[in-house]
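One structure follows; several queries about it will come next.
All protein chains but one are shown at their positions in the complex.
Labels run A and B following the written order; every chain starts at residue 1.
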Amino acid sequence: MPIHAPASHALTDVTASDSTLRRFLHGLPGVDAVGLEARAASLGTRSIKTTAKAYAIDLAISMVDLTTLEGADTPGKVRALGAKAVRPDPTDRTTPSTAAVCVYPDMVAVAKEAVAGSDVKVASVATAFPAGRAALGVKLADVRDAVAAGADEVDMVIDRGAFLAGDYMKVYDEIVAVKEACGTSSRLKVIFETGELSTYDNIRRASWLGMLAGADFIKTSTGKVAVNATPANTLLMLEAVRDFRAQTGVQVGVKPAGGIRTSKDAVKFLVLVNETVGEDWLDNHWFRFGASSLLNDLLMQRQKLATGRYSGPDYVTVD
Amino acid sequence: MSDKPKNTEKAEPRRLSVFKTYKLYVGGKFPRSESGRVYEVTDPKGNWLANAPLSSRKDARDAVVAARKAFGAWSGATAYNRGQVLYRVAEMLEGRKEQFVHEVADAEGLSKPKATAQVDAAIDRWVWYAGWTDKIAQVVGGGNPVAGPFFNLSSPEPTGVVAVLAPQESSFLGLVSVIAPVIATGNTAVVIASERSPLPALSLGEVLATSDVPGGVVNVLSGRTAEIAAPLAAHQDVNAIDLAGADDVLAKELEIAAADNLKRVLRPQPVDNADGVDWFATPGIERMTAFLETKTVWHPTGSLGASGSSY
Partner (left out) sequence: MTTENMDKQPSNTNNPSSSTDKQSSGMNKRSSAFEYAPAPESRAIVDIAPSYGLFVDGEFTEAADGKVFKTVSPSTEEVLSEVAQAGSEDVDRAVGAARKAFDKWSALPGSERAKYLFRIARIIQERSRELAVLETLDNGKPIRETRDADLPLVAAHFFYYAGWADKLDHAGFGAHPRPLGVAGQVIPWNFPLLMLAWKIAPALAAGNTVVLKPAETTPLSALFFADICRQAGLPRGVVNILPGYGDAGAAIVAHPDVDKVAFTGSTAVGKEIARTVAGTRKKLTLELGGKGANIVFDDAPIDQAVEGIVTGIFFNQGQVCCAGSRLLVQESIHDELLESLKRRLSTLRLGDPLDKNTDIGAINSPEQLARITALAERGEAEGAERWSPACELPSAGYWFAPTLFTNVTQAHTIARDEIFGPVLSVLTFRTPEEAVAKANNTPYGLSAGIWTEKGSRILAVAGKLRAGVIWSNTFNKFDPTSPFGGYKESGFGREGGRHGLEAYLDV
């Protein structure tokens, strides 16, 4: 039984029925893969130096969703991560905090405690992450658990099986239901697992589907499959949020996740943001990096800029 | 090989030279034979030169796995990139020319000038094929003027993994003349070196490893040609076989085995004279086309609008 969209934007008709939704998504302009990748690569050649680099590194640090999503996570590990998120570089207090820590639902309470008193948010993956293969009831319970434990943000995965089978309304209804379970206090990030959607046309359709259903953020990947965030799929999603705002007035955030490990990579993504959607998104309310090892590389680069010496892994904390 | 047995007999060496251990070249690495066995390699007069690995069928199997794994990226590389890589092989060989002159002279019992001519020609052969990578499609492919509203284009594509029996007599020029055309077009190769003179082939592996040729694109095995060739000819994941180094009897046997999965077979080249095949002759394109498939794509063109109007 379809759940009706709460969305109050200009595109409500689109989600009136399965066939209107399908027609709308299939009517989106196509994506030429070669052209898209060439544009992403060309922006990747921007040379970001000195003051611009310092700005970008601090901005990137402030956008990190510092993540641990392992079967072996323990309260100790999560507390350490929380401390690192609040104060990434204990030797330099001017270093910004990260945007959030990202954990499994059962670790939310621990994480909340660890970041208490700071601006750092707690994000929780839910909805049977990463596969998303569970009954809707189970997924919603997962979300409610996380929200009840105090998650500021919920990172859900879409049902890729349903999407690839063309059952867009099922995917839509599920997002709407999860959004409802998030209530008004938690922001919802919708993960498409772009590596499994495989084509750029699908990524564009999924982006619009997610935004129509009320996503606060659209996110590339779980970090658990072979292909995660790439400059091209992130560029495509940035184009989608840009066009969605142009049509509806609603601004949606973007989160590339997985595979972004170096400062150089992170800066390239920020260039994509800067030259595709501009300043309005250059803020951790609207753009995030889902990453773990990226933070230490950013910190080492930051130290290099401050001291003029190349830093080494012994001079950043391992948490 | 230069200062192995011969020199030690003549003058008192100032120092004891270091012998090289010859190893196989498989998947970009230099393993010993899985069999743990070696065989003696001698010059035409019977003087010992070195021990070479005696490859087993398992080595052949491993080499096919490596070649298959390398095929996707190598066949997917641009023709321009493959040309650059092949040219790099020529550059690297030029720098190690002396070594190959010695090895070829020892292996084939040639004078230094004759061996030099062989190596020079082999280097130039890499250059020849480096130039072919981005031209063969223009020579054997093209648009076809079909009688209908269709765009129709034929292009060559590499067939896959090619087993190559290197010529027995020409240990280096012959070897290069059969490897280069196979990989120029994007195939990957499992090469069985000349049984009697495998050392230049094994050394070529070292050059390929430092020439930007991705690991697995060329795999070099030494040992008994017939023993290694049999499992390759029967292998279901090998797409083609070049029988250059097989005698008539072996060639027939292998061609029969190859029929099982319809491998493309390139039969031994007819001999030019009493000395066998003249590997100095400028090659044609046959050694490339033997291992190319032709793919033809149709696409409707139609007219511009519903009216069917046309200019």
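In the analysis below, contacts are C-beta pairs under 8 Å (C-beta built on N, C-alpha and C of every residue); 3 or more make two chains touch, one makes a residue touch a chain.
A quick note: this is a predicted structure, and the numbers were derived from the prediction, not measured.
**Q** Given the contact definition stated above, which residue among A:T15, A:S62 or A:T234 touches the chain not shown here?
**A** Of the listed residues, the one touching the omitted chain is A:S62.
**Q** For the chain left off this view, which of A:R39, A:K112 or A:R302 is in contact with it?
**A** Considering the complete complex, A:R39 is the one touching the chain left out.
**Q** Taking the full complex into account, find the residue in B:L110, B:V127 or B:V265 that is in contact with the omitted chain.
**A** Missing-chain contact among the listed residues: B:V127.
**Q** Touching the hidden chain in the complete assembly: which of A:D106, A:D119 or A:D167 does that?
**A** Among A:D106, A:D119 or A:D167, only A:D119 touches the chain that is not shown.
**Q** Could you tell which one of A:A72, A:A246 or A:V318 touches the chain left off the display?
**A** In the complete complex, the chain left out is touched by residue A:A246.
**Q** Since one chain isn't shown, list which residues of chain B touch it in the complete complex.
**A** 79-80, 83-84, 87, 124, 127-128, 130-135, 138-139, 151, 282, 285, 299-305, 307, 309-311
**Q** Please give every residue of chain A in contact with the chain that is not shown.
**A** Spelled out for chain A, the touching residues are 29-32, 34-36, 38-39, 45-53, 55-56, 59, 62, 96-97, 99, 119, 121, 187, 216, 239, 245-247, 249-251, 270-271, 274-275, 278-280, 282-286.
Just so it is clear, only the chains that are shown with their structure count from here on.
**Q** What's the distance between the Cα centroids of chain A and chain B, rounded to whole Å?
**A** Spacing between the chain centres: roughly 49 Å.
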